[in-house]
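Have a look at this one before I ask anything.
Missing here is one protein chain; the remaining ones are kept as they sit in the complex.
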Amino acid sequence: MSDNTFGKMFRVTTWGESHGPAIGCVIDGCPPGIRLTPEMIQEALDTRKPGTSKFVTQRKEPDKVQILSGVFEDDRTDGPRTTGTPISLMIENVDQRSRDYADIRDKYRPGHADYTYDAKYGVRDYRGGGRSSARETASRVAAGGVASQVLKSLYGETLTIRAGMVQMGPHTIDRQRMDWATVNDNPFWCPDPLAVKDWEAILDSARKNGSSLGAMIEVAASGVPAGLGAPVYGKIDTELGAALLSINAVKGVEIGAGMAAAALTGGDNVDELRAGTGGPKFLSNNAGGVLGGISSGQEIVARFAVKPTSSILTPRKTVTASGQNTEIVTKGRHDPCVGIRAVPVAIAMMACVLADHALRHRGQCG
Amino acid sequence: MSDNTFGKMFRVTTWGESHGPAIGCVIDGCPPGIRLTPEMIQEALDTRKPGTSKFVTQRKEPDKVQILSGVFEDDRTDGPRTTGTPISLMIENVDQRSRDYADIRDKYRPGHADYTYDAKYGVRDYRGGGRSSARETASRVAAGGVASQVLKSLYGETLTIRAGMVQMGPHTIDRQRMDWATVNDNPFWCPDPLAVKDWEAILDSARKNGSSLGAMIEVAASGVPAGLGAPVYGKIDTELGAALLSINAVKGVEIGAGMAAAALTGGDNVDELRAGTGGPKFLSNNAGGVLGGISSGQEIVARFAVKPTSSILTPRKTVTASGQNTEIVTKGRHDPCVGIRAVPVAIAMMACVLADHALRHRGQCG
Amino acid sequence: MSDNTFGKMFRVTTWGESHGPAIGCVIDGCPPGIRLTPEMIQEALDTRKPGTSKFVTQRKEPDKVQILSGVFEDDRTDGPRTTGTPISLMIENVDQRSRDYADIRDKYRPGHADYTYDAKYGVRDYRGGGRSSARETASRVAAGGVASQVLKSLYGETLTIRAGMVQMGPHTIDRQRMDWATVNDNPFWCPDPLAVKDWEAILDSARKNGSSLGAMIEVAASGVPAGLGAPVYGKIDTELGAALLSINAVKGVEIGAGMAAAALTGGDNVDELRAGTGGPKFLSNNAGGVLGGISSGQEIVARFAVKPTSSILTPRKTVTASGQNTEIVTKGRHDPCVGIRAVPVAIAMMACVLADHALRHRGQCG
Partner (left out) sequence: MSDNTFGKMFRVTTWGESHGPAIGCVIDGCPPGIRLTPEMIQEALDTRKPGTSKFVTQRKEPDKVQILSGVFEDDRTDGPRTTGTPISLMIENVDQRSRDYADIRDKYRPGHADYTYDAKYGVRDYRGGGRSSARETASRVAAGGVASQVLKSLYGETLTIRAGMVQMGPHTIDRQRMDWATVNDNPFWCPDPLAVKDWEAILDSARKNGSSLGAMIEVAASGVPAGLGAPVYGKIDTELGAALLSINAVKGVEIGAGMAAAALTGGDNVDELRAGTGGPKFLSNNAGGVLGGISSGQEIVARFAVKPTSSILTPRKTVTASGQNTEIVTKGRHDPCVGIRAVPVAIAMMACVLADHALRHRGQCG
């Protein structure tokens, strides 16, 4: 059933709960011979690490990744390389702050999966959200670090992935001012440097009020060759969409013109073609780099909406596990804008989807 | 790799091209003992049938479904029932109008998958879009007819699915006037009877101009019990989202509050709970019936954007397969608003996703 | 769950019952650009066709295969080629002799799956065994015909597959006399020409007595390059073994030295290596061409035991569906040695397993 597995040839299976001893993933199907060190994965993980600014959870997790299998350093070679066998990655949970869980054990937090997990399984690890915690995404980011090396081995530096926050709450960026080179310079991965100042004040205020804000994230990959993807259910945009929708708190996803395409006419929406070198050039990119589920060589562009953190300081109506009306205030270490931490996860998911499709394409089409 | 397969326990594999001898699907994993006649499937198919109004393709296809396997009528029983073995459904292509394909053989139609299929496979069935034709969705609708019977056998008449067009081009409905009982009374499956009149004129004009319009479709299921779905990559909204994204021409999908959730605060977005009979009641449904990927018992609500048909009468710039600049006008039998035909497909996909998750849940959780 | 699907990249899903309107399969993942005509598949099917000698079922089935999708003949090319999309194959059931099924409807035939299908599904298509009929293997042979073309496109004429009956009932061949060139000259596909005469008399006698005989089949592939396969559960011998075990009536399978390896010492069993051109040469082949689940470049050799047909003219004790003791004599068109018809099926399964692993290897390892 593979509910916790993503990908078909580059397969990532994640495991672990927020407050268990560790989290991790197993990657099956990674090609052999790819240089891979813990540092390469750590680099990706460090971008996602909790506690890096006042705008993300203050949980103190070193998030040190260990490679437990699938990589071998022959004493005749220049460093560890993948062997083609399963790569097991593990990240220990360190800061499992001891606290009293009676409140969230007995009450369903609104906006969280507490009630639904109980409805499904009749049992749940209520500590910090258990399996439904955003902590699971650390495993994805680690897997994305491996996927990035796969892509580099296939396409060199041609293929690049970028992501950033393009809307925080109702506040959108000015796309005229967009400069992707600046996303690492601010705590929002926001590509509009002028918006950043306002956002800092706005989010600081939300944080102090115990409120929270939603966000819109954009992720894009350029340098993807034409021809990756598959018809019907294996469409590359279908699988990228699913990958993004599977991130905690995501409520919608769009490709290229996306939702706005509904309002267009065919004449406005169609991307015309002109002769180019190495394939046709497109005069616009409403398609978001995908036609019929297969990459066109244009930039693949997706956006997704992250709902505001449900854990807020305002008391909310809810019920107890035994069915009594009550109220709850979710205290603890929480993000005022959980969308921030979704940015590195989006990069990881894009990398995994592309690596998976690259291998599938090579398998079927040579 | 299962690129043409959807679902994990209720598995639908579709096959066929627009202008081949037939299209169809194989359903593996259907429970045994469910009453199933061709008429039950035909009913679903007839809603999707081409040529039913001037607003959908004038291709004349009877779309008669044949059940080739998986159903058996014991002479002691009251009619044919599924046997638990693969159900093979076939629909013959009848109206494969003979015409000259030289134009679309040699030129890439902008907005279509012509170039990308060639880039991937080096060969393509250019007649009518081949595998990337919306004709493939007839197989989905047939499978949805089977899934509906599965759901009926599990939940009786409690579980219902509805869908309709809530936006055509830039024209949105007035949600105050929504009346789902009226969707079958107009050619758009539009739930706002007052909008229909305007839409008829607008679309007629688009059709006459050889233009086309995008659309937004809403699909919802009520009566879904709490507890269907799974964590992480098997989330019911992830899989429903993927199912909808895999429909031709879909560019975005959202669940519940969807894209609008990005602009909300936590206080506005959270659905509060009150004690109820048979599980808690929610005071709102921004979640769209899903929390942590698992159904909450609320209505599951999704919307998706369908881009305007790319085949329009205005000449568009493109290139030939050999890389020369040229222009193309896509003639032939085409829909001015392909979103119309996505409505029954959306119902089918919702039914398939729910049937699949219902069986998966029964398997894992009893 | 894919109970009716075989393979991971070259995926074959079969459907159909013995007495339904048709049987067939869908092949997903076939590479594009491979020449494929119905005649190429028919050639494989004709070897398996019922009614070709007095030793196989007298059911009269033309077994004409139709290709319903996945193949396209561009008018500029030299014949139909695969497009990379699902290939749907259909074979109509013609000789569904009308007869009285009351006996097998009400009584469980011993040695058949009648009782177990009822125990599982609560319903079964009792006509001719329904889904458990050996008729299903026609779909496999058709798929094998496609797999053979895939292998030819990858390896040319280097890779060859042969199969034959090496034991009928207790009668074994003399391996000193083996001549694979003679297998097509006798109705048993027996590679020992001298054994054939005896076998004809023996089986004729069994046929006339309404008895039946088991058989041992050997299937081998030479010219398989080293490196196909995968560790642990994806071993090429594991998957080949499963493919052969899934054929009707097969009760055991072995690779290389097989069961006899249990009686050997390490010194006797190990295949020593010597330097060779294009990889090492082995001095023996107890391994059957596979080490650690990965092909070694030697001939891949498997054998499997087919039980004697359970439908015999001697009355056997059984029970009715309602639990009463009774007796049954299975009349009808049956094979005195069902192992004969397993020979072309074995070739088909070997071809499918090799094609699947060839594509998987190309995907992961380039």
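The letters A, B and C name the chains in turn, as written, and every chain counts its residues from 1.
The rule we apply is simple: contacts are C-beta pairs under 8 Å (C-beta built on N, C-alpha and C of every residue); 3 or more make two chains touch, one makes a residue touch a chain.
If you're wondering where the values come from, they're calculated on a predicted model, not measured in any experiment.
**Student:** Which of A:120, A:251 or A:303 sits in contact with the chain that's absent?
**Tutor:** The one listed residue touching the chain not shown is A:120.
**Student:** Just one of A:39, A:74, A:204 or A:327 touches the chain that is missing; which is it?
**Tutor:** Answer from the full complex: A:74 touches the omitted chain.
**Student:** Could you tell which one of C:21, C:62 or C:111 touches the chain left off the display?
**Tutor:** Result: among the candidates, C:111 touches the missing chain.
**Student:** List every residue of chain C that touches the chain not included in the displayed model.
**Tutor:** Answer for chain C: residues 1-6, 8-9, 14, 108, 110-113, 115-117, 119-122, 131-132, 136, 167, 169-170, 206, 211-216, 226-235, 237-239, 241-242, 245-246, 248, 251-275, 279-280, 283, 286-288, 290-297, 305-312, 314, 316-319, 323-325, 339, 360-361, 363-365 touch the chain left out.
**Student:** Which residue numbers on chain A touch the omitted chain?
**Tutor:** Given the touch definition above, chain A has residues 1-5, 8-9, 11, 13-17, 20-24, 26, 28-29, 32-33, 66, 68-70, 72, 74-76, 81-88, 90, 105, 120-126, 130-131 touching the missing chain.
**Student:** For chain B, which positions touch the chain that isn't shown here?
**Tutor:** Chain B touches the chain not shown through residues 9, 29-32, 84-85, 231, 359-360, 362-366.
Keep in mind that, in the parts below, only the chains that are shown with their structure count from here on.
**Student:** So the centre of each chain is just the mean of its C-alpha atoms; given that, what is the distance between chain B and chain C in Å?
**Tutor:** Their C-alpha centroids are separated by 38 Å.
**Student:** Return the distance between the CA-based centres of chain A and chain B, expressed in whole Å.
**Tutor:** Each chain's C-alpha centroid was found; their separation is 27 Å.
**Student:** Any idea how many Å lie between the Cα centroids of chain A and chain C?
**Tutor:** Centre separation, chain A to chain C: 45 Å.
**Student:** Among the residues of chain A, which ones contact at least 2 other chains?
**Tutor:** Residues 1, 9, 231, 360, 363-365.
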